[in-house]
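The structure's right below; bear with me while I get my questions together.
What you see is the complex with one protein chain gone and the rest in place.
Chain nomenclature is as follows: A and B, assigned in order of appearance, with residue numbering initiated at 1 for each chain independently.
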Amino acid sequence: MAGGPVHEALAELELVDHHCHGVVTGPLDRPGFEALLTEGERWPGISPFDTPAGVAVRRHCAPVLGLERHAPADAYLARRAELGPREVNRRFLAAARTGVFCVDTGFAPHPVTTPAELAEAAGGVAHEVVRLESVAEAVAARGVEADGYADAFRSAALDAVRRPGVVGVKSVAAYRTGFDLDPARPADAEVTRAARRWLARGGRLDEPVLVRHLLWTAVDLGLPLQLHTGFGDHDIRLHRVDPTHLTDWLHLTAGTIPVLLLHCWPYQRQAGYLAAVFEQVYLDVGLTLHHVGPARARAVLEEALEITPFRKLLYSSDAYGVAEFYGLGALAFRRGLGELLQDRLDADELGLDDALRLARWAASDNARRVYRLPDAH
Amino acid sequence: MAGGPVHEALAELELVDHHCHGVVTGPLDRPGFEALLTEGERWPGISPFDTPAGVAVRRHCAPVLGLERHAPADAYLARRAELGPREVNRRFLAAARTGVFCVDTGFAPHPVTTPAELAEAAGGVAHEVVRLESVAEAVAARGVEADGYADAFRSAALDAVRRPGVVGVKSVAAYRTGFDLDPARPADAEVTRAARRWLARGGRLDEPVLVRHLLWTAVDLGLPLQLHTGFGDHDIRLHRVDPTHLTDWLHLTAGTIPVLLLHCWPYQRQAGYLAAVFEQVYLDVGLTLHHVGPARARAVLEEALEITPFRKLLYSSDAYGVAEFYGLGALAFRRGLGELLQDRLDADELGLDDALRLARWAASDNARRVYRLPDAH
Partner (left out) sequence: MAGGPVHEALAELELVDHHCHGVVTGPLDRPGFEALLTEGERWPGISPFDTPAGVAVRRHCAPVLGLERHAPADAYLARRAELGPREVNRRFLAAARTGVFCVDTGFAPHPVTTPAELAEAAGGVAHEVVRLESVAEAVAARGVEADGYADAFRSAALDAVRRPGVVGVKSVAAYRTGFDLDPARPADAEVTRAARRWLARGGRLDEPVLVRHLLWTAVDLGLPLQLHTGFGDHDIRLHRVDPTHLTDWLHLTAGTIPVLLLHCWPYQRQAGYLAAVFEQVYLDVGLTLHHVGPARARAVLEEALEITPFRKLLYSSDAYGVAEFYGLGALAFRRGLGELLQDRLDADELGLDDALRLARWAASDNARRVYRLPDAH
């Protein structure tokens, strides 16, 4: 195993996972588990276990359940069922050694833990991140006139973020329109016209004008804004979610809210560029880390950190559904960042105090600073 | 040299080269050889030998001809001429240890081997891949009315794919329009209008509507479709051949034909994303491997496999013209994949059985599965 003072320090540090979701509370059969293992789907003849993430689960998660490393998928699932969801979730959440969770509660096609349940299972603290598209869609579902949409959305968003424990908001504009949007704040009349089209049509919020309006409403709310960028499921048009398409909008919103670029892969260098030239931009490589697995986590982090200021990298798991991804994300992050820093230390490219400081910043302090969380005990 | 069980297994495995071309049958003088060594051209004062591919030829191909490693270009070409094309081709094809070739017969500016001749020289089996643009251009050359173009093309394509030994089709839409096309199947009237424009103008098929129509005709044919993506000669507009521009078309054609993304570099991560989220998408890094050479093959494969399901990576050489590229492509693939898997095995990130299985899949089984080829003996 990897050794040295940086690895030891990272092993001790309690992580702040600034972007994650709930864990499925009930039992999962094979189709159910496999569906959560991939951003694709279950396809005949192609098991989601035969992916970098699947291999990493069998390697790193099997021992957490008391199995041999590289246990076969069948044995893994049998053991998982035997232990039951409560114990499985507890084990992986404990293994993640994460002290703080900022939970996006706007995506939950399955019955999943609430932030409080997640925190309890992990022995940590949970905060909430409000997904603004869900707020907008709830406003539409309750019924609203087109010319009242803007006020109703703003008001609902304000109500949502004023609830105790809310530390930020999130947008999945990447999934709805991509980022090649007009960057300007839309005029009221434009919003009303777009709302008329959308409310007549129904469905999820994908009117470009309303997506822009949502991003500008986030600015008004004043909380840190998480933006999905890069990698996701097949609903993404990857070439339209390169975060550098946001450059004009970042110019217009400079001096307002922190913007946290999530995932980023394969645009982690582009995200790093934005973090290097815009005060308000931060990034993580969540979701990516458990999908590429510990074998490639360091390579992705190396690119993410090529020019990124060390105050700008955060940790997230972006785990959803299966508790394995909390454990795997945390492992891949600790291992990947540890290797990166330890090798630079060994090559005398970095001093020990600096290496330890950068590890602490990325693992927790940067997130505490951006979200104004209390210091670690 | 690289050692360990994965390297040994890959050395033994007979490859399936799912995308290649013929080899020049006659002698090649220096200008002729150098022109085939590069995707560029011969330029005064800049030898195609002074490239990663040229260095790799002098290093890895010279010994196959009985010369010292790193033999000078002049000595290399003299020895090549001395042995004669038949013997040179035989040696490199034997060195490639490729059991099956799927040969694109639609590109042959030089007199090259037929699939049968290639198979015989290599001691393997050859299948054919039909290049659809060549079919369309032959239809136009024979003479057709605009309103008969769609039927004539479909009929000619059906005739072409029903010939014995045909296992797939290919499109070079990347060279003609790039992928930022309207994804929808074009209406008949639209096709007729576009055919009128094209037939009046002549030249290669580059009408966007007809390129779309060609891709949809491929869907109707029902065979696996190879798509050139990424790297090629200067006729490519690289930013327009990022395969993620195909996302909408892949949504519309889901559940129909397998789509094999060829080359991909520098978009191998983007191709991996598509392979991870669309059931029908596969990829290779052919052409790239011999151009970057064994020194960088592993790095490119690492990126290609970051999230790609292990059932989705295929091997191709995309060799054309000089037999060296069959040998070099195969060497770079075996070496690169071997290093990747062996290192993960050594780090206990992968079990031995898994490593051997993944090697076998990429080297041959995935291609056999997609093209429904008979199993290896």
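Keep this in mind: a contact is a pair of C-beta atoms (placed from the backbone, for glycine too) under 8 Å apart; a residue touches a chain by one contact, two chains touch by 3 or more.
Everything numeric here is computed off the predicted structure, so don't read it as measured data.
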For the chain that's not shown, point to the residue among A:His18, A:Arg91, A:His245 or A:Arg296 touching it.
A:His245
Please give every residue of subunit A in contact with the chain that is not shown.
242, 244-245, 247-248, 250-251, 269-270, 273, 276-279, 302, 305-312, 344, 347-351, 354, 358, 369
Residues of subunit B touching the missing chain are 38-41, 43, 45-46, 48, 50-53, 55-56, 58-59, 69-70, 231, 233-234, 236-239, 265-266, 291-296, 299-300
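Definition applied: only the chains that are shown with their structure count from here on.
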Taking the mean of the CA coordinates per chain, how far is subunit A from subunit B in Å?
37
